[in-house]
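Take a look at the structure below.
With one protein chain held back, the other chains of the complex are shown just where they sit.
Here is chain A:
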Amino acid sequence: MGYKCIFLYKGLLPEISKRIEFLGGVKVSSTWSISCSLYLERVPDGSNLNPRDFYLLLFDEKPKKCFVVSRDTIVETDREMVSILEKTNSYRKRQTTDILGSKYELGDFIIRIGPIVARTEVRGILVEVEYIACSSPVTSPFNCTKLLSEFINYNLGPFPEPIQTSYDFSAYPTLSKTYSDLHTSYQYVNLLKTIQ
């Protein structure tokens, strides 16, 4: 997989769609979706304990997998993990944020856009830009942040502030040095936390 940058677009959805199509982007899917749920520990009534929490992400492009972002680790498991969480009854789903949108192909880039919906309200427009030409094993995906930054800021902008394409993954020491869906999960949770 390529390296991804995820950011919040402050404008309207038709604006960014037209922008991508103007650049030559071809819509390949209208049903791209992501779901991010916050799970909280069930603590006894009246307890002063801070409930533990974690985020569970479901990507429609990975229909058999789910990604769990907890305090200091990110895990990829089969989607049946959701069923285990329900059956053990120790955690409850607190809030779900859904993103349902479109996917465009534009040269070496794949752009996914869609409204962020939480509690039936649209909280913003999410844009995910993936640079797929760096998926070769000889090139580290982390080296293409500058190229991705130029593409986003010069072609999809202008933005009030430049979009940052490099991320600090140091809070999750178990993440591998190869960019993966686990890194993407962290990026999504990081972004969605800021708008909840």
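Keep this in mind: contacts are C-beta pairs under 8 Å (C-beta built on N, C-alpha and C of every residue); 3 or more make two chains touch, one makes a residue touch a chain; residues count from 1.
Please note the rule applied: contacts and distances are computed from a predicted model.
Q: Any idea which of "Ribosomal RNA-processing protein 42", "Mediator of RNA polymerase II transcription subunit 18", "Ubiquitin-conjugating enzyme E2 1" or "GPI-anchor transamidase" UniProt assigns to the chain that's been left out?
A: "Mediator of RNA polymerase II transcription subunit 18"
Q: If I consider the whole complex, including the chain that's not displayed, which of A:K10, A:R71 or A:R119 touches that chain?
A: Reading the full complex, the residue touching the unseen chain is A:R71.
Q: Which of these touches the unseen chain: A:L58, A:I110 or A:L156?
A: That would be A:L58, which touches the missing chain.
Q: Spell out the interface residues on chain A facing the chain that's missing from view.
A: 31, 33-35, 41-44, 52, 54, 58-60, 63-64, 68, 70-84, 86-91, 98, 100, 174
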